[in-house]
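With one protein chain held back, the other chains of the complex are shown just where they sit.
When the chains are written out, they are named A and B in that same order, and each has its own residue count from 1.
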Amino acid sequence: MSMANGRAQLVGGLLFLLAAAAGPALPDWIVSLATIAFANALVVLGLIVLWRAGLVSFGQALYYCIGAYVVALTARWTGITDAFLLVLLAGIGAGITAVLVGFLLARYREIFFAMLSLALSMILYGVLVKTESLGSTDGFSVMTPTFLGYAPHREALGLALYWMTLGVGAVGAVLVGVYFRSVAGALAAPIRDNEIRVEFLGVSVNRVIHAKVTIAGALGGVGGALAAMTVGHVDPNMAYWTTSGGFVFVTILAGTASVAAAFVGSLVFEGVRSFAYDVMPSLWQMTLGSVLLLTILFLPDGLGSLVVKLRRRRETKTP
Amino acid sequence: MNTTAPVTIASGERPILSVRDLEKTFGSLVAARDITVSIPPQQTVGVIGANGAGKTTFVNMVTGHLMPSKGAILFEDREITGMPSREITRLGISRSFQVAQIFPSLSVFDNMCIAAAIARSSGGVLGGLASPVASPAAIAEAESTIELFQISSYRDTTASTLPQGVRKLLDIGMAVVGWPRLLLLDEPTSGISIEEKFDLMNVVMSALKSRKITVLFVEHDMEIVGRFADRVLAFYDGTVIADGTPDETLADPQVQELITGVKLKSAAGAGGHA
Partner (left out) sequence: MADRQALPGTLAMSYRIHFNESLADAVPRIVCEQMERAVAVLTVPDPDVTQAIHQVRKRCKKIRGLLRLVYGRDEVVVVLVTYATFLILEDVIVLIWGPRSYAAWQPMVAAGSIEVGRLILSNYDIILVGIAAGLAALAYWSLRFTRYGRLLTAVIFDRETAAAFGVNVTLVYTATFLIGAMLGALGGAVMAPKISVTLGIGVEVIVLAFAVVAIGGMGSIEGALIGALIVGICRAAAVHLVPQIELFVIYGVMALVLAVRPYGLFVRAQPRKI
C-alpha cells in the first residue's frame, strides 16, 4: 500500500509542477478558471474528510464565505494586502468558526448533520444580506493583493494568484494525505461502519468528528480566500446554499477515494459549468442536476472509482 | 444457598475487579440489584442465568455503557463507576459483544489494525493525529493477534462476508489486541453451532491464557461453563444467587431450580442449556 502511495504522490507532484509551468503559456481565462477550480478543490478536500466518515455537509459555503470576507474586510479596514497573510487569517478565522460550530454539529449525524450545516450557512447569508454597511446583496470588491511586497498587475497578477493557489493546494493535499494516514484520519470508515465499537476501542468519536469539522472549515476558509482574491469581489451569495451544493456536487463527481480526485473533479466541474452556461444558459442547472442524478445512481463512488477499477483490471490482467 | 467463594482472594492479593452493591433501575424496572463480587487476577469466571436475569446489564455497567443507579465498581482499586467506555478501555478493561461489533466494510486485517493502532495511540485527538495508522508496531500486533485467534486464512476477507464463528473471533480479537488485563465476553458462542462451540472456546481460552488476561464470560451452555470456568456466578432476577466452583454452583439446588433445570440421569448425556 505504501508503494502505491509513494508513486501516487510522485505523480501528483509532477502534475502540480506541470500545471504551474504551463501557466504562462495558457490564455488568461483558462488560468483564471483553473485558479478558481483549485481554490474550490480545497473546499472539496474538506468535504472529503467529512464524507469518508459518513458525514455530508451542505454548509461548507459558511467557511468559504467567512474566508472571503475576512480577506476583503481585513484589506479594507487594516490596509493589509499581503496575500499570504490574508489567506492565513482567513484559514484561522474559518477554523475558529468551525471549532465553535463543531460543539453543536459534532453531536449529530446523517440527515441532521447535513441539514444543520445547511441552516448555519443560510444564517450567515441572511445576516450579510441584511447588513447594508457590507453592501447587502451587492457585496463589495477586494483590494488587489500583494505578494511579500511585490505588487503585480493584470496577467502577472493572474499568474501570481494561480501559482499561489497551486502552491497552497499542494500543501493542502499533502497535509490532508498525512491526516488520512494517521489514526484519526483512518477512523473515518470505522466511524461510518460502527461508531459504538470505535468508542469501546477507546476513542471519543465526537471529538474526532469535531476535529474533522474544524479541518474542513479551515480548508473551506482558505479556498474562499483564494477565490475572493481571484474574482476580486465578495458577496453574500458565497454563503448561499447553492454554493455549498456546488461543492457537494464536485465531491460526488470526484468520489472520495483520493486526494487528487478533488482537484481533477473541480477542474472538470468548472469546465462543464462554464461550457453549459455559455451554450445553454437557460438549462445549465437542469444539465447539472441531471448529471448529478446519473452519477448518484450509476457511479455512486464517483469518477475516482473508475480509475480504481481500471487499475485493478490492469493488475489482474497481467499474468 | 451455598455462597462461599472457594476462590478467595489470597491475603495481600488485590482483586482485579471489585463490585459493591451494584444496582441498576430503569424507571420502575430493577434490572440489577445488590451485586457484590470480587475477582482475583487471571481467574476465569463464567456467568450464567436466563435471559433478562441481568448478566448483560452487569457487563454493560462494568464496561461503561450503562451508568449504575447505585453502588461502586473498582478496577485494581481504582473507582471506575460511571466512567465512559472509552476511558475504561484505556484503563485495561475490554469486552466482546453478543452480536459481533466489527467494521463490515473493512477486511479482517484492517479491522484488527485499526484496533491495534487505537490501542497504541494516546487517545487525545492530537495524539491520534500524530501517529500513523499503519505503523509497523500496529501491523505486527494485528498480525500476531490474527494468528493467535487462528483466523489468518481470512486475513483479507471483507468482514461483512465472514461466517459467524470467524466474526466472533474477530470481535474478541479486536478487544484483545490492545493487551487488556480484564476481558468480558458477552455470549462468545451465541449463534455458533453446537459442534463448533468447543473449538471456538478452545481457541479463545488458550489465546487469553497466553496473554494472562482475567476473563469473565457470559454463557448459556453449561458444558462450556463447566469445562472452561474456574468459578461460576449465577444470576437470577437481577442478582447473584450462587457463586462458587462450577461443580458447586451447578449442583446448587436454587440454581438447578431456577436456571439449569435438574440434571436427568439419561444415557445420552445431554448437556444442559439455560
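By our rule, contacts are C-beta pairs under 8 Å (C-beta built on N, C-alpha and C of every residue); 3 or more make two chains touch, one makes a residue touch a chain.
Small disclaimer: the values here were computed from a predicted structure and weren't measured.
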{"item": "Chain not shown: contacting residue from A:56, A:88 or A:189", "value": "A:56"}
{"item": "Residue touching the undisplayed chain, where the options are A:170, A:219, A:248 or A:264", "value": "A:248"}
{"item": "Hidden partner chain, residues of subunit A it touches", "value": "54, 56, 58, 104, 107, 110-112, 114-116, 118-120, 122-123, 126-127, 130-131, 196, 241, 245, 248, 252, 282-286, 288-290, 292-293, 296, 300, 309, 312-313, 316"}
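One rule holds in what follows: only the chains that are shown with their structure count from here on.
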{"item": "Inter-centroid spacing, subunit B versus subunit A (mean Cα positions, whole Å)", "value": "45"}
{"item": "Residue numbers on subunit B that touch subunit A, as the complex places them", "value": "63, 65, 84-87, 89-90, 94-95, 101-106, 114-115, 117-119, 121, 123, 125, 128-134, 174-175, 178"}
{"item": "Footprint of subunit B on subunit A - complex, ascending", "value": "1-2, 179, 181-187, 189-190, 192-194, 196-204, 207-208, 210-211"}
